[in-house]
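Every protein chain but one is kept in place in this view of the complex.
When the chains are written out, they are named A and B in that same order, and each has its own residue count from 1.
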Amino acid sequence: MRGKRRRQLRQHIMAYGFMVPAFSFLTIFLFIPLIVAVYLSFTRYNLLTPPEWVGLTNYERLFADPLFWRGLRNSFLYLIATPIIITLSIALAIVVNRNLRGVYLFRTVYYIPAVTSVVAVGMIFEFVFAEPGGLINGVLLATGLIQQPINFLTHPDSTLISVMLVTIWRGIGFYMIIFLAALQSVPEELYEAAAIDGANRWQQHLYITVPGIRPSIIFVAIISSISALKVFEEIWVMTDGTGGLLDSALTLMFYLYRQGFVNLELGYAAAIAAVFSVITLVFSILNLRYLERNND
Amino acid sequence: MKRLMIVLVVLLVTSMVLGVVAAQEREDRPNRDLTGNFWSPTAEDYARWRVIDGVEEGAEIRFWPWALTPDFEDYLNQIIANFEATYPGVNVILEGQPAAGARDNIRNSFAAGTPADVINMSDGWVAEFAEAGVLLNMDEAIGVAYPALREQYVDGAWEKVTFEGVTYHLPWYLAFSNVMAINGLIYEELGLEAIPTTWAEAYDFACEVREQSGGAYYAYSFPWGELAGLGVLNTFIGEGIAVYNEDRSAVIFNENPLSAEILDQYKRLLDNDCVPRESLTDDVREMIDRFSEGEILLLQTGPQLFRLVEENNPEVFASLFLGQQFVGAANIRSIGGVQTLVVPAGSQFPNAALAFAQFVTNPDTQTAFSREVPIYSSNLASYEDPFFTEGGPALTDQLRPLAAEYFQNAVNTGILDFPQLAEVEQIVLGEFQAALLGVKTSQQALDDMAARINAILAAQ
Partner (left out) sequence: MTELRHYPGKPLRLRLRQWLENTGWYTILILFGLVTVVPFLWTALMSVRPNSANVFRPNQPPQLIPYPGLIGWGEGQREAREAGFYAAPAGSPFGWWRDFTPVIEPQLAGTSLEPYTFAATTANYYRVWTDVNLPRYFVNSFIVALSVVTIQLVTSSLAAYPLAKMQFQGRDVLFYLILATLVFPDQLTLIPTFIMSVNLFGFADTLHGLIIPFGANAFGIFLLRQTYQSIPNELIEAARIDGASEFGIWWRILLPLIRPGLATLAIFSFVGSWNSFLWPLLMIRTESMYTLPVGLAFLEGAFTGNLRTVAAGVMVATVPIIIVFLVFQRQFIRGLSGAVKG
């Protein structure tokens, strides 16, 4: 009994010992700033003069603010991008994991969007979405597939979807890498055994690949849904910082940016951040619990 | 791991070698017009330039211009050298800011309590700092203490941004806003003989050009996606519509039926494809790119931006000739964009900083800047220089003789004086889009716009 407790204690010390370096950095450069930011949500703060305590005012204002709710709605709408990204990036990872000649080249090519700077992405997609002579409209009009140019960014109903396309384009290569790394760890013997048992390709993937890379799927599901909820850069660059026609692409993170860094209401922005983080955290934990329970 | 290490080491060594080579290789761009006393000043020049008293001995001040380095680094270094010779014992450190991120950087430096001593801001940025009370009051520091210096500045630029009637900036360089570039290739191809001069004619002209060219060209496009600048309110003023009531406590532009008519005209242009649909989302840069593509006949921006056309499409640039921008019924000539210099109220060396800001905006220094790039001096004394009175044959040189008279009489429309300017800009843009996209009638959108702005004004 005492031996067991001693072992437990030792394991605790070991566990915390392993985490000390990371958590000291995190505490100073993330946890403390995070606490400061939460404190700011109870203040009026314009960055230029010291914060002034206002209690719950920011939170009261938040719940009555229609743009806050629109932002929340758009952020959750943006989650549609997540399953698309996951499916496509797993499929792509499976293909580039095959032993084909020149596959290195393709892996690299697929990863390019993930490393291209957001400014370049903006420049490029301005050209891709342009009307009527852009890449997509130009080709479709020339081939007679459409008669009228598609209003990618010049119609309030399509702005959010167009921006989502950019996110998916940027995301696939990024998450492909994670799945590729995971696929590499699935022992090949399993496939050989399954092939002997008469499983076809599709069944092999369903019963070997997917369970084998399950921790990574969970990881990508959590990370990509967090970043879908947090989407900001693409919207900022594709709408030139306006949030799209009639605020049609205004997500919560974009609204936070507008309040905090355009209107200089940092206290209010911090309140948005706090509420948003609680919602996202609960969402992510539930998501994680659900996915990890299914694991067992 | 071995191969990885080799690659990394090779990369590191290569880049270091390159670094050493580059350190020797970098050289100045020689293309100076050495006339004028700016590049080789005499003792007399130094004496004449020395106008601010009480400059702190041994002061070290930091200067943040934005979007000017490295293109104008030689010029800026020369300013600093001249200044340091004019006020011996003062040391200026140049810390150029890139266009992207400059505003964030300025704000954060204030938040951390470490702003530079002289900061270059666009006119639209000044208000928030003035409202927060962190800037030196220039009406006192220059206006009261050195009235003769104050007199030199273009009035419209001095008043471009005020908070509660007080100016917190020194005007630096100006854009000549009365100019229009005309694409000569399209002009010839369509066999045009004249360009309209007023907005009233310009609306129909847009559809005529579209029709006449068989859908190949547009007459002009708009930067309606631009959040900053409150362009539509300026248009109202240009048409003689009163934006404010008499004591400026509320906006009343919605009461004049002409306002709704203008928006209706815009909507008509848009719906009939007389202007590109992307006008809805374009900002000024994108408008210039669109013009550079060679599908637009007219470009209404300051000449300082024509260089963008030259870079992207030399063919179009070679064909350009100049005209006057369309005017509204009121024929108002308004001051365009103003770049400013501000001094933080908490500067450790306020007199040195003020002296430097004044020095950068003095007549000689500014004339020298206009020689580098077609921007215009905010200092009326600059225009006595032969450089301005004589002009030249090149496209933008033709404008110089006109500039003095223009700026002397250019009025400030007072649009940037709204409290919470950023929010007002969002309101105007949102309601404007609602009208153009047909979500609301033009009148309804204007009423809502006015009501929301008035709510902000009333809360003040």
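Rule of thumb we're sticking to: a residue touches a chain if its C-beta (ideal position, glycine included) is under 8 Å from a C-beta of that chain, and two chains touch if they have at least 3 such contacts.
Just so it is clear, the model here is predicted, and its values are computed rather than measured.
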Using the touch definition up top, pick the residue from B:98, B:133, B:240 or B:257 that touches the left-out chain.
-> B:98
Can you work out which residue in A:56, A:120 or A:146 touches the chain that's missing from view?
-> A:120
Contact with the hidden chain (one of B:212, B:312 or B:334) | B:312
For chain B, which residues reach the chain that was dropped from this view?
-> 1, 3-4, 7-8, 11-12, 15-16, 18-19, 21-26, 62, 66-72, 95-96, 98-101, 104-105, 108-109, 111-114, 216, 285, 289, 292-295, 304-305, 307-308, 311-316, 373, 375
Touching the hidden chain in the full complex, which residues of chain A are there? Just list them.
-> 11-12, 14-16, 18-19, 21-26, 28-34, 36-37, 40, 47, 92, 95-96, 98-100, 103-104, 106-117, 119-121, 123-125, 127-128, 133, 135, 169, 172-173, 177-178, 180-182, 184-185, 187-188, 191-192, 195, 201, 204, 212-216, 218-219, 222-223, 226, 229-230, 232, 253, 256-257, 260-261, 266, 269-270, 273, 276-277, 280-281, 284-285, 288
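Just so it is clear, only the chains that are shown with their structure count from here on.
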Between chain A and chain B, what is the separation of their C-alpha centroids in Å?
-> 37
Within their complex, chain A touches chain B through residues 46-49, 119, 126, 130-131, 149, 151, 153-154, 156, 239-242, 245-247, 258, 261-264
Could you pull out which chain B residues touch chain A in their complex?
-> 100, 104, 107-108, 110-111, 128-129, 132-134, 225-227, 276-278, 280-281, 283, 286, 420, 422-423, 426, 429-430, 433-434, 437, 439
